[in-house]
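Complex shown without one protein chain; remaining protein chains in place.
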Amino acid sequence: MNAISEMLDTYPKDLGGIDKAKLTECIEACLECGQACTACADACLSEDMVAELTKCIRTNLDCSDVCATTANVLSRHTGYDANITRSILEACRTVCKACADECEQHAEMHGHCRICAEACRRCEDACAALLETL
Amino acid sequence: MNAISEMLDTYPKDLGGIDKAKLTECIEACLECGQACTACADACLSEDMVAELTKCIRTNLDCSDVCATTANVLSRHTGYDANITRSILEACRTVCKACADECEQHAEMHGHCRICAEACRRCEDACAALLETL
Amino acid sequence: MNAISEMLDTYPKDLGGIDKAKLTECIEACLECGQACTACADACLSEDMVAELTKCIRTNLDCSDVCATTANVLSRHTGYDANITRSILEACRTVCKACADECEQHAEMHGHCRICAEACRRCEDACAALLETL
Partner (left out) sequence: MNAISEMLDTYPKDLGGIDKAKLTECIEACLECGQACTACADACLSEDMVAELTKCIRTNLDCSDVCATTANVLSRHTGYDANITRSILEACRTVCKACADECEQHAEMHGHCRICAEACRRCEDACAALLETL
């Protein structure tokens, strides 16, 4: 995903002092986490014990949607509004934490929940790190 | 969009005391606002004075993404987590307010900005009203 | 959802002879179907017999994503490219047919599948009707 930082480097106007490394990490973490959550919801659906994984599936689906939207908002710099960026990062941090907490409960039994929990935790941390710089 | 309330009425488990009317209104407002924002971004693109509308276009795009995600989160009830719902509603209210404020500045000159501003304000209000009940 | 047609009416350039009524209907059908599919996937998750509804849930999720994207593409008119519009409408018609067929199999037992199947069928028809005019 080198394109993320290359797109930042070729943005034609000033980026307003944003921490490029933390921004790049956060966009990549959102994309990775969003995909892992979509895949984890689907893997849970195929488990024989799906009836015990319904809260996990639902949280995965929310997390996937919020991560995709956050990646989009963070990929835009024109007419920057810190309130928008902050509020979507707060939402993303919240849902990534909830999804990591939920998936961790099934991590020993299901490899997809373990990998997804790790992706959610990375994304939660990346959102928190970026929020601190705003 | 009668399907929104019909889907709520046929949800097989308890909805946990949520205000069905306010929830239905909020989902519909999110869908309407998201579509209006996508269309307003595109209409701004086709204005001869597009160079003066770039902040409007950007805010429209953010608002469209956040509204679509909020409509999805609000359409799920299984394994409800109030923290997730609250944080995405806060983000949606924030971006709808920003987009309404921006579009209102062009409302006299551009009909699409006037209609979009109204949709954003309705969605901001619907998010605020639903947040009060949580 | 009056905003859909109002946004079309205030688009600043020529719409290129598109059938406005069919376009408006198709955008609205996509938004309605996308929401119904998100809600139906979640309602299926809460059924005691969720293990028998996993294909339905998966098809609902695909249909929801494709309908949301199709609504966005149809809401843009600047730099129109008929190949893009046609290919996403074909994909949307295909997934709406698949989802309607799947949900209809559970329509007698689950009210949410009945309502969702109707929304999918309306959207399939709206995509087909719009495709005929392109």
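Every chain is named by a letter (A, B and C) in the order it is written, and numbering of its residues begins at 1.
In this section, a contact is a pair of C-beta atoms (placed from the backbone, for glycine too) under 8 Å apart; a residue touches a chain by one contact, two chains touch by 3 or more.
The structure displayed is predicted, hence computed values, not measured ones.
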item	value
For the chain not depicted, the shown chains it touches	A, B, C
Touching residues on chain B - with respect to the absent chain	41-42, 45-46, 48, 50-51, 54, 57-58, 61
Residues from chain A at the interface with the omitted partner, ascending	1, 3-4, 6-13, 27-28, 31-32, 35-36, 38-40, 42-43, 45-47, 64, 68, 71-72, 75-78, 110-112, 114-116, 118-119
Contact set of chain C toward the excluded chain (per top definition)	54-59, 61-62, 65-66, 68-69, 72-73, 76, 78-79, 81, 83-84, 87-88, 90-91, 94-95, 98
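We adopt the following convention: only the chains that are shown with their structure count from here on.
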item	value
Farthest chain (mean CA position) relative to chain C	A
Closest chain to the centre of mass proxy, which here is the mean CA position	B
Interface residue identity across copies chain B, chain C - same or different by half	same
Rounded Å distance, chain A centre to chain C centre (Cα mean)	27
Where chain B and chain C are represented by their mean Cα positions, the distance between them in whole Å	19
Set of chain A residues in contact with two or more other chains	54, 57-58, 61
